[in-house]
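As you look at this complex, bear in mind that one protein chain is not there, while each of the others sits in place.
Let's turn to chain A:
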Amino acid sequence: MGDDTLFAQVLDPRNRPDPYPLYGRLRETPVSRQADGSFVVSTHAAVRSLIFDPRLSSEDLPPSRRPPTGNPLRDWILNPIRNRVVNAHRPLIFRDPPDHDTLRDFVMKEFTIARVRESHAKVARLVDTLIDACRGRDTVCLVDDLSYPLPVAVICELLGVPEADEAQFHAWAIRLATALEPDARHDEAGRREITATFDAISDYMRRLIREKRRRPADDMLSGLAARGGQGRPAMGDIDLISTAILLLVAGHETTVNLITNGMLTLLRHPDELERLKVDPARAPRVIEEMLRYEPPVHFRTRKALGAIDVAGVTIPAGSPVILLFASASRDPARFADADRFDPDRRDNQHFGFGGGLHYCAGAPLARIEAEIALVTLCRRLVAPRLLDDPPPYRPGASLRGPKNLGITIAGIT
């Protein structure tokens, strides 16, 4: 039996810069029971078998919590009802079939290839504008200057959320993203904070959706909010709100890490940076390898509905299960020289976008954004060097990435 505190060490912020040695130790026991009764799944084979196991549920988000107000009507009737409604209509990453499938179908009908392709030109323009703004400086703060504003602008435009409101939901997005972090979601204060934030952003979305129904535009939210008709069922209002929130938060909190981790990796491998600069056609392979090597999302949690036998271990019904995607993508049993950044590797079946029915719906968009951002950065930043290695990290162990990435430059072309 391995060390049953390894996952707690993964969560420890001190290990944020380099969790990979811990993952290596976890993989010695592919499905490893932790002291708190959860099971961490860390090898490629075990993750692969579990993402297609029908007994693994995503409905593991602890119920929402609202603090007592002293008003009995509110504490005993209204808030409990509200809790139940919110729990029943969680965002689809916390839902199982068949509801998950219905909601995802709605999203995918709006998140069309045509829409994603259209954003290509917009991404290219935005990246250039953001880099232009750094002219005359000798340091770029990549997260603030590009990795964060780019995906935010893109998702806002796609959804049809006014970018002017960004300041307001920036903080909401950060707080809601902690719902993916085990320590925040199990902490009483953390849960209350997630709930309060969800309420606030729900009110915002409700108003916005009303507006979209009054004046539909050519954006995803208008499409999702469209009333049913011609045999097409309309998405229920509460599901619509939680779906819109999910898309907005996901657009805020994931691609930022892909771009930042990607640039960090290139700066640590200057030869690869140079090759990408000379040959931008390498970008798709470079991005896939980044998704394997330094993915934006390291793990997702699930719950076993039935007893599951996997890798010689029985996960009892009811157990929390942690699918450690970032470890599976570094599994030497699956990838030769797994800890080496090698864009030329073939057969790169990583879990950078998760897998199974919850596979990232925004993957094509994220690939476009990362590709254009990194190719342009390589081309336009003159003599980029890392300021701090390792950089400071954001708190999340699941949504893991630098808080900021200082890059010194000799100019911008």
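The rule we apply is simple: a residue touches a chain if its C-beta (ideal position, glycine included) is under 8 Å from a C-beta of that chain, and two chains touch if they have at least 3 such contacts; residues count from 1.
The rule is simple: contacts and distances are computed from a predicted model.
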Options "L-lactate dehydrogenase complex protein LldE", "NADPH-dependent 2,4-dienoyl-CoA reductase/sulfur reductase-like enzyme", "Heme lyase NrfEFG subunit NrfE" or "nitrile hydratase": UniProt name of the undisplayed chain: "NADPH-dependent 2,4-dienoyl-CoA reductase/sulfur reductase-like enzyme"
Per the touch definition above, residue among A:307, A:336, A:382 or A:410 touching the missing chain: A:307
Residue among A:97, A:284, A:332 or A:390 touching the omitted chain: A:97
Hidden partner chain, touching residue among A:13, A:37, A:54 or A:411: A:54
In chain A, positions touching the absent partner: 49, 52-57, 96-98, 101, 304-307, 317, 356-357
